[in-house]
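My questions will all concern the structure given below.
Heads up, one of the protein chains got dropped from this complex, but the rest are sitting where they should.
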Amino acid sequence: MPQLSTVIAQIESDPQLKVVVFDSAVPGFFLTHYDFTAPLDLTIRMAPGPTGLPPLPDMLVRLSRAPVVSIVQIRGRATGVGSELALASDMRFASREKAVLSQFEVGAGFVPGGGPMARLPRLVGRGRALEILLSGNDIPADVAERYGYVNRAVPDAELDHFVDALARRISTFDKQSIAEIKTLVNNVSLPTDSELAAEWRGFLASVQRPAAQQRIKMLLDIGLQRDPAVETNLAKYTGEVSNQVGKQ
Amino acid sequence: MPQLSTVIAQIESDPQLKVVVFDSAVPGFFLTHYDFTAPLDLTIRMAPGPTGLPPLPDMLVRLSRAPVVSIVQIRGRATGVGSELALASDMRFASREKAVLSQFEVGAGFVPGGGPMARLPRLVGRGRALEILLSGNDIPADVAERYGYVNRAVPDAELDHFVDALARRISTFDKQSIAEIKTLVNNVSLPTDSELAAEWRGFLASVQRPAAQQRIKMLLDIGLQRDPAVETNLAKYTGEVSNQVGKQ
Partner (left out) sequence: MPQLSTVIAQIESDPQLKVVVFDSAVPGFFLTHYDFTAPLDLTIRMAPGPTGLPPLPDMLVRLSRAPVVSIVQIRGRATGVGSELALASDMRFASREKAVLSQFEVGAGFVPGGGPMARLPRLVGRGRALEILLSGNDIPADVAERYGYVNRAVPDAELDHFVDALARRISTFDKQSIAEIKTLVNNVSLPTDSELAAEWRGFLASVQRPAAQQRIKMLLDIGLQRDPAVETNLAKYTGEVSNQVGKQ
């Protein structure tokens, strides 16, 4: 969170900056979820950001509103905060072969907190948003493209070049025109702060309930946050864990 | 209508229920349209439901707002109320080979009444919504998927398994989290009651005008509600009937 905070502050304040690209240095993963081994108290005690929202929604909102174009390049898993960062960015391009997006949270017994209930229906429509959010299932790149969850699924071999050419092209344009176009689009397409605040409250309340605490403990026991095979098959393991809970 | 009313009341009140699936026992049809042989007076005299809306929009709104996930599995024709029930549900899955969706009403000279003017633009955008609503044409499953009218068109042989696996998966999740996620999505994606009330008034007024009465009589004479071949080729027959009216 502090690293992301530094990056967002730089994006907001650099007078020359026109475009940023977010990608991952970790093979197989773009960015995944909230840290369940850290004390929850650390999250609850974090002071609100400049928008008055709690830190995570605050930073994501500021990214959406910054006078800089944010492009996400997804090669690997993006779930939880990873999906939420992608949704708060301006454009999303996914490796056709290697990208998988999801909001896995419902499978672990809690409500996502970083904006997907407000952002997904505006992007993919109510029906597909509910499918993503209530199934917690993996959405491979081709389905994500069909749904509008990402702008495009690009063949993996072409993804770097595609995103680089787009970012370089935009970087030659007039910064003021970029900022004004983005503001006009934002005015008709961004969620309100109160919608985002409601999600964060929903996350904090739900993650402390027994339904979540029990599932999270079971997932940590299986290997969540330690074993890449669990993270890579999170939809399967949330299903198994929820199935066991139901039988108790 | 009374049967649907009973089902909706059960969905709202069952404390254990997490998911419902709507499908059809009639080969070739999911659900079609309003009954034109019953006296219109029966419809006009129906008392408003708990939301204050007339019964049909009332029941559809309550389905959308219920703390239960509604999944529609379409194998066959869904038009009129059939399409409107699908649009009011949370997710729509269609047989790639056998599903056809439409709002045929304009071809019979009247305005749909169960919400599609409010729901379709939010789901498929203004242009495609106007095409569906103003052409009255059949939308086969692959186009419905491309437009976002349904979540996915699934090969017919896989549809039962796909929907069953999804419904069973969701049924193992925490009911309170499901309900809270759905509410947060609803808050940013559902039509207002006044938008829905306006449609019902538009339906009631238009269906009593000569343009509708003449076309409906001609369609009943041809075999509407008696001959499956008429229902299966409704777009063709509404076109023929409207063409004849224009030449008179």
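When the chains are written out, they are named A and B in that same order, and each has its own residue count from 1.
Basically, a contact is a pair of C-beta atoms (placed from the backbone, for glycine too) under 8 Å apart; a residue touches a chain by one contact, two chains touch by 3 or more.
The structure presented is a predicted model; accordingly, all values stated were derived computationally and were not measured.
Considering the full assembly, A:Arg122 is the residue among A:Arg77, A:Arg122 or A:Arg215 that touches the omitted chain. Here one chain is not drawn; of B:Ala129, B:Ala144 or B:Val185, the residue touching it is B:Ala129. The residue from B:Val19, B:Leu56, B:Val106 or B:Leu219 that touches the chain not shown here is B:Val106.
Even with one chain removed from view, chain B keeps its contact list with that chain: residues 105-107, 109-112, 117-118, 120-122, 124-131, 133-137, 143, 146, 148, 191, 195, 198-199, 202, 206, 209, 211-212, 215, 239, 242-243, 245-246. Seen from chain A, the chain kept out of the figure touches residues 69, 89-92, 122-124, 145-146, 148, 150-152, 166, 169-174, 176-178, 180-182, 184-190.
As a convention for this text, only the chains that are shown with their structure count from here on.
Put simply, the C-alpha centre of chain A and that of chain B have 33 angstrom between them.
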